[in-house]
Each structure stands twice: as structure tokens, then as C-alpha cells.
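Each remark here refers to the structure printed beneath this line.
A single protein chain has been removed from this complex, and every other one stays in its place.
What follows is subunit A.
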Amino acid sequence: MENTNMSPSSPLPSIVAPTAPDSAIPARDGPMQAAAANSPSGPDTQAAAPKKLSGAELKKLKQAEKAAKRAAKKSEATPPPIQQPGEQPGKQKRQLQPQQEHGGSKSAGQASSLKISAKSTQASRRASVSAPAPAAPPSGPKKRVGLFGHLYGNARRHTIENAPKEVHPSVLALGLQMSSYEVCGSTARCVGMLQAFKSVIKSYTTPQGTSLARHLTAHHLSPQIEFLKACRPISISMGNSIRFLKDQIIKIDPSVPEPIAKRTLVAAIDTFLHERISAADTVIAQAASARILPGETILTFAKSSLVLKTLLAAHNAGTSFNVIVLDSKPLFEGRRMAKDLAAAGIPTQYMPISAASHAVAEANRIFLGAHAMMANGRLFSRVGTAIVAMHAHEHDVPVIVCCQSVKFTDRVALDSIVGNEVAPADELLGYIGGGPAREQLLKTWTETPGLQVLNILYDVTPAEYVKLVVTEYGSLPPSSVPAVLRILETAQLGM
């Protein structure tokens, strides 16, 4: 099911993903700036929304409060809100979606990318809602794998049902794109979030009696963040950029007039995106691609926008090399990667992760992307990365990790169990033809006691498997991650 979701939507991540940030960000900027340009229309949409919903507003508020309470509690309470969509909120959905669409189209004007994404989000959401809705019950405590009990949060949000009304439409859209993996990957999610926050800030007005610096973070930004978190736990890079943004907001003098403050913030986000992601990407791609020698076979796992950029940079520089892309269930991100590489004319092989030992034996160099670099030098990345790195270590094939410093964290990790993300288990059952077969499996799964399905998204690769981490600060051994963190800290203080 994810699979079918992914393939039609596959162009989307590449729009949103900073595959070519210089172009992607403006593309993303398009709608947002349009939104900013019609800054009157920003409040307009907000005004329009309550107007339209005025009938249902009270009810909705209550529901939102309830939802918030429920969310604060355990997730045992989640089945009810998810079961709801089947019945009563069916109307609500129809009410809400037009609103979102209107909001989107109004703010986006003619710029189409957001509109398309919003639409396809709806489409995919509908698909995903209709399928996982029956699967919701199994997320009960009995279907949770004991070892990972601490990681099960609330069930992932797949709808904008009961979303707090302060949540900006672009954040709503992004949240749904994240929960359905349309926007997937640490960098893409981070960029998407910052872009969405730009429009959040642009459409923000400070209420009477407070100052922007105090109100924006606590009262306006946090519901947006909460919504994103409910859609999918946020990545390290998102956490880092949120911290950055909050710092920026707090620094703003209360005496600064609001429009200027907002402009400053938007500019700061742009700078951040440029410095920490798009420029960093270019630097890293250049440095890493210089390590590819002619005739080599490069192995990579799943999809990393940065590795893709690196390989394309090497290809554009005239180096001829082969690529083997390994991929795994259930996200099949490598499929996109392999297609992109093949489309660029790089001879590409594609294999499942079960072929890892064969693939590594043929490879001269391994390039891996990262979700995060932990302070103890371990690599936190898509589940399966550790397997590839392990084989590489065994075969003495150098493993090179491409990672922007925005993904560095001062957290440490020893294993993949304490910190991880547990995705909905039914994603693993999705591939079997969909339809009745899948329904049957879900039913068996739900009804069989003791039958659990675990779908974790990340694993931790031991530092000794990683030979090199390429960052915008240079190429370092994994043991130097804390050093980079120090540089970052001092830079932050300097700012």
C-alpha cells in the first residue's frame, strides 16, 4: 500500500526534497512568497475559515480540545478518534478539505506545487485512511512489541480531522505529506518544515497585549510543531532547526515593529536553509564526489538526497562509475534513488537488502546518507544501513557518510532500541496485493494473540564501521562528531 502511495507521488518528494535546493527552495518559495505577497490574503484565509465553519466551530473546538487531551494521555484512547472518520466525521472531512484547498489555492495563487501536493496528499490520505482505518485497532497495547514499548507514541495522524485551528494550512499539508512518507527523509522534512514555518510567520499577527518574541514561540509555533509531531515524530534535523528558529525569535527585541520582525525571521530562515542545507549540500557533494574514482562501483542504501547529489556531481564531473542501490521493505526509497541515477545515465543496479553480502563484495566504496550523527560517532540512519556497513567493514570496503551538520546531535546512542521510531506495523503487511488479501492479513493479525509486527524506521551503525563523515566543515572520522558540535555551538553563540 505504501508502495502504491509512493510511486505516483514519487515526483513530489523531489519537488519538496532539496535535491537541488537552489531550484527546489525557490520552487517551494513560490507559493509561500505568493502567500506573503497576498499577505492580506493570509488573514483572509484565516478569517474565511472560521466564517465557513462558524456553524461547526464550537463543536470543532471542543473536539480539538478533547483530541489534545487524548493526545496527552495514552494512545489506548486513539482508536476512537480514528474510528470516527469512518462515520460521523465523514461530513467534517468534506467540510474541512475544501477549506484547506481554498486556503491553499488562495494563498498559493497560480503556483501549483503546493496545490498539487495538497491534492495528492488528499488522494493518498484517502487511500491511506481507507486502508489503515481498519488496522487502527491492532495498535493497541497487545500488538506492541514489548522491547519497543517505550517508542509507541500516539497513533500517527493521517487526517486533518480535529487539528487545532491555529495550525497553518501549509503545515497541515506538510504534516500529512510526512505521515504518508510523501515528504520523507531528514533533509526534505527539515526543509519542508522551515518553508512552512516561513508562511506561518508571514501570516502571523501578534495579538494585543503581547510581544512577538513571547507569543509566537509559545502560542503560535508550538501548535504547528505539535501537529507535525503528531503526524510523524520529528527528525533530529527538524529539532535542530526548531531550536535555531526559537533562538531567533527570542532574540527579537519587543520594540521592533512586527512587519520588520517577521521579515527578519523569514530572512533568518532563508539564511539557515541556504547555509546549513543547500550550500552545505553543494560543498559536501563536491567533497564526497572527489572520492569516487573512475571505474569504481559505488554502493548505496535506500535514498539519500545528499548521496544522490554526490553521485550526480561525480557523474557530471565526468567520472564513470557504477552504482548499486540496495533497498528494503516497506518504504522502497531506493527505487526512487535508482531511477534518478539511471535517468542521469549512471549504470545502476538495484537489489534487495537480502543481497547485501553479494552487493558489498562487488563494491569499491559505500556512500550512505544519515538521519543523524550521534555524538558518540554512531550513525543513525534508515533501518538496514547497519547491515550494509557491517558487510562493508567485513570486506574492508570504506564506508563514507554524507551528512550536513544540521543532522548532528549531542545525543548518544548505543543500540537501535532505546531511541528509534516505530512506524505503523500494517505498512509491512501492505505489499500483499492490497485488497482482500491484505484485509485478511490485517484481520488475522488483529485477532491472533501473540502475533506482533514490528516496523522500526532506523538503526544505529557502530562508529567503527564508518570510515569517513563528509560534512560542510570537512571530511572527518566519526569520532570527530563532538568536535563539529563544538564548532556549531560556538558559531551559534557568535551569531
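Note that contacts are C-beta pairs under 8 Å (C-beta built on N, C-alpha and C of every residue); 3 or more make two chains touch, one makes a residue touch a chain; residues count from 1.
The rule is simple: contacts and distances are computed from a predicted model.
Per UniProt, the protein behind the absent chain is "Translation initiation factor eIF2B subunit beta"; the candidates were "Alpha-1,3-glucosyltransferase", "Elongin-C", "RNA polymerase II subunit A C-terminal domain phosphatase SSU72" or "Translation initiation factor eIF2B subunit beta".
Across the entire complex, the residue among A:160, A:190, A:261 or A:356 in touch with the chain not shown is A:356.
The omitted chain makes contact with just one of the residues A:320, A:448 or A:479: A:448. By the touch criterion stated above, the residues of subunit A touching the omitted chain are 7, 145-147, 328-330, 335, 338-339, 342-343, 347-358, 382-384, 386-387, 390-391, 394, 415-417, 420, 428-429, 431-432, 441, 444-445, 448-456, 458-460.
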